[in-house]
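Take a look at the following structure, please.
All protein chains of the complex are present and in place, except for one that has been dropped.
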């Protein structure tokens, strides 16, 4: 077992089967040492999006549920990276996460929600998991999910 | 004629003159094998933004018109790539598309709209056109257009 998957196991996380794209694109694309992973929705370990992870922060979704949704997005990014690389230990760095938080116009704690993704990535990858990050509010996301996250990794 | 332009011709598409940036920036920037193209608006073959492509999905813009708008954005990305490279056949891959869909807060079919851009890119570039993609809803876009798309290409 790779060191990164061992860390995930210690966090109680099993990588799911990566989600198939919902349209005419691919879940990841590699160029040289860059691995670009498509925006991942907050699909849970059961392969479904929970009702509590649909809707908007500042509306029906609590910050704590949003954090969990963001962590699911991060797990799904890693599942795609494993599909791309075979072995997660070939990730040398998470360069960037882009966090999209479905928000009512008066919700301003997007950073707290996105921490769910950042903490998972650092928990899984250690120092290499420390990433530059851009977090924004959006009015709505595909399928009414509350969080979407995409990533750029450096890989060996 | 390049192979990619021949495919575009077979799709009934002529590349327009690329749009000039509306401000103090440039339409594309290259670094090594990466070509980064600025966000393109849904300017049509006549050089104008049609009224039906202004406004929001979930509001005055239908999914079908949104799809067409997204395909126009993709054509404009290719027009910029041609200006950057001289020959579209120097594109080795479309690594990533970012899709921004102007949406009312209850419109959740952004993926269907963005397919207009993805299908065009794969139709033009074939296997090399299969890209990682991030699609989000936004409340409003510059000039009230309904779709904006940006891209990162790998080039030779």
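The chains carry the letters A and B, assigned in the order they are written, with residues numbered from 1 in each.
Methods note: a contact is a pair of C-beta atoms (placed from the backbone, for glycine too) under 8 Å apart; a residue touches a chain by one contact, two chains touch by 3 or more.
Computed from a predicted structure; not experimentally measured.
> Which residue from B:13, B:38 or B:57 sits in contact with the chain not drawn here?
With B:13, B:38 or B:57 as choices, the missing chain is touched by B:38.
> Based on the whole complex, identify which of A:14, A:33 or A:60 touches the chain you can't see.
A:33
> Residues of subunit A in contact with the chain that isn't shown?
Residues touching the hidden chain, for subunit A, are 33-34, 93-97, 103-112, 114-115, 118-119, 122, 130-139, 152, 154.
> Mind pulling the subunit B residues that touch the left-out chain?
Interface with the chain not displayed, on the subunit B side: 21-29, 31-32, 34, 36-39, 56, 98, 100, 102, 138-144, 148, 150.
Here is the rule we use: only the chains that are shown with their structure count from here on.
> Could you give the separation in Å between the centres of subunit A and subunit B, each centre being the mean of its C-alpha atoms?
Between these chains, centre-to-centre, one finds 25 Å.
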